[in-house]
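The complex appears here minus one protein chain, its other protein chains still in place.
Lettered A and B in written order, each chain numbered from 1.
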Amino acid sequence: MKRGSGEDIQPTQGPPKAKCEIAIIGGGVMGLGIAYQLAKRGIKDVVVLERGYLAQGASGRNGGGVRMQWSTEQNVRLMQQSIELCKSFAQEIGVNVWFRQGGYLFLAKLERERAIMERNVELQNRCGVPTRMMTPEEAGALVPELDIKKIVCACYNPKDGVLFPWPFLWGYAHQALKRGVEVHLFTNVDAITRDGGGFKLTTSKGEVRAKRVINAAGAWSPEVARMLGVELPNKPHRHEILSTEPLKPFLTPMVSVLSSGLYFSQSMRGEIVTGITVEDHAQGIQMGSRLKFLTTLAREMVSLVPRFADLKVLRQWAGPYDVSPDGHPILGEPPGVPGFYLACGFVGHGFMMAPIIAQLYAEWLAGGHKHEVFDRCRLQRFAEGKIEKESMILG
Amino acid sequence: MARADDKRINEVPHGDRLNLSFEGDDVPACAGESVAVALFASGERVLSRSIKYHRPRGFFCLAGHCGACLMRIDGKPNVRACKTPVKEGMRVERQNAFPTGAFDVLGAADFFFPKGMDHHTMMTSPRALNAVLNKVVRQLGGLGKLPDVPASPAELPRPRHKHVDVVVVGGGPAGLGCATETARGGKKTLLVDEQDRVGGSLLAHPQHGVRAANEALAAALKAGVEVLSSSTVLAWYPEDAAVDGGEPGLLAVHTPEGLLKVTASRYVYATGSYDQNAVFVDNDRPGVLPARAVGRLLVRFGVKPAERPVVVGDGPYARALADALARAGAEVTRIDGRDEQIVAAHGHGWVRSVETTRRKKLKCDLVAVAALPAPASELPRQHGVAVAFNDGKGGFHCRVDDDGRANAPHVFACGDVTGFGGIDDAVSAGARCGRAVVASFSANGMGAGARA
Partner (left out) sequence: MSNKAIICRCEDVTLSDVQHTISLGYKSIEEVKRYTGLGTGPCEGKECMVHCARMVALANGGDESVVLPFTSRPPVQPVPLAIFARGEEE
């Protein structure tokens, strides 16, 4: 992508090839990440099918937060690895992602949240994550703009961070394309049928036969799975988000409030990017943002950070969380459809998990080690009743 | 009190004199001016530095639409100087420049990257260098600094709601004409305009001006239109109801008294058009302005824009502006913009010459670009109005029938937002649209005040 370096590579023009080893449905960070990792391992006979433009889905709409602070050991350990990969992304992929480890500061406004917080911190410490509990005064030293009278206690992991999501997509796409992977934009998958030992995909640009198919379609993954008769339990939830005018850098961590789901951080360009949980009865996948979101967020924000009252909102939008019933992703092959792989249900942590999940998936599909996460996150777990809920969901 | 380089035209009445505090120095201003106009009239030129290359910037549109004149005013960052009325002692500062706005060492970025820098791929390796890049970019990012003083909770304004028969967004010639018609037709009409003075493009046109704007406004008020000025319609929110349990769909308006939620039986978008620049090298130099901004200076504010202006374009507005500038005593050079076009602007803190396809160096102290303004169709698009891109109409224009009816139910649009046509077209389109709006109430068979 360097200008004039002869390395300019376009998304694949024309119809997809007639046959391939692996077809990936969804050109978000998960689909493109897997495509890149596969190509790195010599599996280049891959076709990525994205129905819109790059960054049209959740991958292009999120706030770029990346954290190790979770309430389940699985998520903590996975994110430790993912953050290591984020640190070297620019060097490996050749695109700046502006990853900054300013930490995540979680705030508790209610006394009953203290015990939950302490339990989570202890779990994270056991995994080697340096999260520590903080008093309101310590939180105030880290973020002086906070009204610490509103806080009971806090916890902080300095190694968590924020990044800018869009370049991941160009980077992964470019590196995959360079290695011979096809990446098709504005290409919808209309139908999938079983075809011999493999699959036949009917797309808006022609037919593709694939030995294996990966469903990395995020909030649209149930729609895709249904094409093969697989019912998935994940549902799209709208999450609204806004960004403000750009300011000179002053805010170190991403800050989040447990009770309201408020989160805010400062991007590389200086904008405050922020969201909050808002009651929502809209059905289906919604990308519009409401006045109700703005008023809910403003009220909580101005109460907690009075100095932000004069911050000007530039734009508000929304993106879909692909929500699984227990807050953990749905991975692996569903029963009865071998060769069809699920990579969905990541709730609000799909982007940050993509680097590690992509690597693990590619390793497995290339004939290597099958990480235990693919078994723990199997679709069957819901029917089996074997679930452990992840509770630290934001926004 | 006036400076030697004061550009205010003596023959034109100006408001009472006062002083701004501009980075510690007193700068004279007149009540009724915006900060941007006052600074310009008193000889100040560079108002800010651009975000990436720290290029010097002055104001551009003077109507609150572009992002050129952002300054720190009374301790608040990123405030549009052209939308801020002057007050005695108002503190005005430039942002995003080190050490001062007038001299910015970071402007070296502009010199070292003449063709631009691709921030996506620069310095990704080795890791240590990339880490330094990340740190530097973060420090350079952003425009203003966090506001000085927190707002006190008791001062936060309370939101209100208003329901009317007809709301007209935009108080230019089309909007005023439309609202006057609907009010005369017996419909409770609210007109909302974002400027501190209603009149829209009338206030920038030498052949119309303040008098025409006042007349149009007087007619609207006489007909019974309720007019809200300095009020910006922020959005059409289709999912939100103005009152609990009410029908969803409202306009959110930012008024000086806070948030106003407006619902109506009919919505008319007469939002006009945004001034555009031409594309040539260093077209962002201070002093390269859209023609209507130059018109605003001259016509609304009584400020002489330049001694040696270049006017680019050969349409009726370009001609009218060139004549008016000449009458104000300027030595005007006209470039038709077709057979002869500007290739580059020269100068650093202000334009001092241009290079055209015919002339190597044409000395000037201002460039007025009469490019086709772009229809301001954001709000109608949010409201579901179909738009189409058409270069000849200025950009993305609303698709409406001859009476201004849009495809979205109960929504109309008139004037430049339906495709640039200028003031006379806007006046007649506005009136026609207003009559169609009134007729649409009877066609429904519903009484006034019912929301169909």
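Simple rule for what comes next: a contact is a pair of C-beta atoms (placed from the backbone, for glycine too) under 8 Å apart; a residue touches a chain by one contact, two chains touch by 3 or more.
Since we're looking at a predicted model, the values are computed, not measured.
From the options B:Gly43, B:Pro126 or B:Pro157, the residue with contact to the chain not on display is B:Pro157. The chain omitted from view is touched by exactly one of B:Glu93, B:Asp110 or B:Asp165, namely B:Asp110.
Touch with the chain omitted from the figure is made, among B:Ala38, B:Ala376, B:Val411 or B:Ala426, by B:Ala376.
Counting the whole complex, the residues of chain A in touch with the unshown chain are 1, 3, 8-11, 13, 53-56, 60, 166, 170, 244-246, 269, 287, 289, 291, 294-295, 297-299, 301-303, 308-317. As for the chain not pictured, it touches chain B at residues 50-53, 55, 57, 60-61, 64-68, 70, 78, 110-111, 114-116, 118, 120, 151, 153, 156-161, 194, 232-237, 252, 254, 258-259, 274-277, 279-284, 374, 376-379, 381-382, 387-391, 394-396.
Heads up, the rule we're going with is that only the chains that are shown with their structure count from here on.
The part of chain A that touches chain B in the complex is made up of residues 1-3, 87-88, 90-91, 93-96, 98-100, 145, 167, 170, 245-250, 267-271, 282, 288, 290-292, 295, 302-303, 306-307, 309-312.
Residues 51, 76-78, 96, 118-127, 130, 133-134, 137-139, 141-147, 150-153, 156, 159, 235, 237-240, 250, 252, 261 of chain B are the ones that touch chain A when the two sit in their complex.
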